[in-house]
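Yeah, one chain of the complex is gone here, protein chain that is, but the others are all in their spots.
First chain written, first letter: the chains are A, B, C, D and E, and each begins at residue 1.
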């Protein structure tokens, strides 16, 4: 069996259920999304990842909306279909409008383009950027 | 000669100078940074890229600060040293504080981590994210 | 016709059949997997790739199990769905347990995260690592 | 100032020093390497990352040596110079021989090659790998 | 609603229709492909991207065939399924034979392999390549 199945709440250990319960409470959802049901195969990793996500994605110097959009920017760059879908939904929920999404995509596209122009032209870093 | 040299203003064609002048005016800088001096080997590409950057990076539904931070997020994900340096400087200029930078890095790191967890666990997209 | 079809054994040239026969014998399987049926459109590439895979994936200083897990680590990082599926199956066959898989994923996730933290913080290599 | 400076022990806050002390004790080194000195600009991230690394890289179902080599495999795939240098050193310390390193590189190279052959030939996943 | 729907010609604004008309005329097709129908959610981005594509992909110092094959090479390296499908079709239309495709894939595979061998062995650039 090379492909794991998701672990549903009913079949989860108490340790996994505790994380699922916290996710449901924090996000006010009835069930956790698939990511957590698969990661539940590694209870220690599940706990660690959820604690990290809670800490990292919380409102802080940056808003939750900006953080969700950055998550989308990275996931689009890496081509991770699941994370694009889930964090686009998360960004929408946090207030991303159609206009914001279009601008986000345009920036991500340009950055991926100019990253490669820089590589190909072998552009040295300006002294002004080294300080 | 496999490595191109930067084209300085004094040696640039009128077509290239026109772009350099517009960059200097728009950004209020005395000289353009290396990226443009190398891209100047392709005058049509220089014009096109500068017009695109002006359009894409302008204040809009997203602030210039958020756009610069997204540029950093993509460049860090791709490992483009030049763009990390130049757009971190750009984000600083647009108001990014140390605390914002730390949170940006934390989000980029987490996204790159969970993008791979999703790949490895082969997590299918939830129906809720498909609509 | 932009999409190639797999080349089945019955339709294969003698040159391709010779490789398919060797794969089936070495792996003790009844049929080769899709990768080889598509690569069969390039008989020279098929031969070269199979000879390379045999040499590279053989037991040596590293065990076949460790090599299969490394293949998974790379494929997960690149987001190659086919290779994740096939080499996870290969690793399972070579003895990878659920616990090993969970740890493998955790390491791959952390490495992808810290790779980007290093990029973003622009961390210079310690002198101790240069020797 | 767009480029951060490393935070040395002498200049670190008590919170950062506590992490540095734990790293030095766990690894039996006199000073922490640059990665930690830069990440110290984000004390919460420093604590979280160090706790995660300790948990993830510990001996478990996989040996510390195998884990370090996987870290190298990912870092080489992503082209992260710092992590290649530091985790190659870590793998050496954990027992990686020249022969192991050569085999690791060969596997990483092959995986990166066949990941793309699969993409380009648009190979569908075999039913056998879906279970 | 996190997933956008394609914008068909019948539902498009005059601004979007003007781009669609130009694509259909330039490419002599009855309808534009999905990429443009989604990008139509960002009319300014649609115009900009189409103008850029027209300029960049035109016959010049490099033939349209070579340019389409390079597009495939990049898309295969990035693992972008849509672009692999669409630009392989484009390259076929421009004259790519089965033999050319096989050689293209072999080069892309080798490049992805040796890119990583270079990273892992930390090979310094020869002085001869710096001039």
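Just a few scattered comments:
Here is the rule we go by: contacts are C-beta pairs under 8 Å (C-beta built on N, C-alpha and C of every residue); 3 or more make two chains touch, one makes a residue touch a chain.
Values in this document were obtained by computation on a predicted structure and should not be read as measured data.
Here the chain not displayed is in touch, across the complete complex, with A, B, C, D, E. Although one chain is hidden here, its contacts on chain D can still be listed: residues 79, 85, 88-89, 92, 98, 101-103, 105-106, 109.
On the side of chain C, the interface with the absent chain consists of residues 1-3, 44, 48, 52, 55, 129-131, using the contact rule stated above. In the full complex, chain A contacts the hidden chain through residues 72, 76-77, 79, 81, 84-85, 88, 104-105, 108-110, 112-117, 119-122.
Note that in this section only the chains that are shown with their structure count from here on.
Here the spacing of chain A and chain D, counted between their Cα centres, is 21 Å.
Remark: chain A and chain E have CA centroids separated by 27 Å (rounded to whole angstrom). For chain C, the set of residues that touch two or more other chains comprises 3, 41, 45, 49, 77-81, 85, 88-89, 102-106, 108-110, 112-115, 117, 119, 121-122. Viewed as a contact network, the protein chains are fully connected, with every chain touching every other.
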